[in-house]
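Every protein chain of the complex appears in place save one, which is left out.
After this line comes subunit A, so read on.
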Amino acid sequence: MGALQSLPGKPEYVDLAEKTGFSFEQIGILHNRFKQLSHNEETLLRDHFNDIPDLACNPIRLQIIEAFFDRRNFRQNGEGTVEEIGFKEFLVVMSHFKPPSLHMTQEQRESIRRDKLRFLFNMHDADNDGTITLEEYRHVVEELLSFSEALEKDTAKSIADAAMLEVASISMGHMEPDEFYEGITFEHFLKLLNGFEIESKMNIRFLNMDTTTLCK
C-alpha cells in the first residue's frame, strides 16, 4: 500500500501553494505558527510580533516587523502599509525567504535573487520613493549600532556618511562638489551587492517533518 497520504486538500492551501511555492506541509506548519503568534485570531498585529523574546534582541526588529506590514512585499504592486495582516500576506512575505530549489534555471535564480534584494531594498527605503537616501540609510545604520561607549552618535553618523560617499563614487564616478547625490536606486543596489551569495544567505530551510501517523 505504501505510506502515501493524500491531504483532502484544503482549497485555500492549493491556491497559496501555487502562489508562494511552499508545499502543503510547509503551509500547514506555517499556519500553526501563525495561529500561535496571533493567539488563534484571524489577523496578526504588530503587537503580536513584539511578544517574541528572541526578536526583541534583534537591533533591526522594527524594520523586520514593518516589512511584514509593507504592501510592497505582498507581490501585488501595492504601496503603503497596513495595520494587520492575514495568513495569506504572512505566507507571501515568508516566501521571500524560501531557498531556491535545486532544479532551477539561471533565469529563475536571477529572479529569486532580485526578489530577495527587493525585499531588503524595501526595508531600507521607508518612504518608497525608489531610492535609499542618506537619511534613510543613516537611520538603518543607527539602529544597528548602539549609543554606547564603543561608538558615539557622531561616529555612527560618519560611518553612514562614509559608506554613502563610497557608494556614490562607485556608481556615479567623480562628482562635482555641488552635485547632489539623491540616493541609491534599486539598480545601484543590485550592482553593489553583486558579489554576495544572497540566495544562500537569506533563506530559511524547513526540516523534513511528518507529525501525523497513519492509522489504517
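One rule holds in what follows: a residue touches a chain if its C-beta (ideal position, glycine included) is under 8 Å from a C-beta of that chain, and two chains touch if they have at least 3 such contacts; residues count from 1.
One rule holds in what follows: contacts and distances are computed from a predicted model.
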item	value
Hidden subunit of the complex - UniProt protein name among "Two-component response regulator", "Integrator complex subunit 11", "POP1 homolog, ribonuclease P/MRP subunit" or "Glycerol-3-phosphate acyltransferase 4"	"Glycerol-3-phosphate acyltransferase 4"
Identified contact with the non-displayed chain, of A:17, A:45 or A:141	A:141
Touch list for subunit A against the chain that is not drawn	7-8, 28-30, 32-33, 36-37, 49-61, 64, 94, 97, 120, 123-124, 137, 140-141, 144-146, 148, 150-151, 159-160, 162-164, 166-167, 170, 189, 192-198, 201-207, 209-216
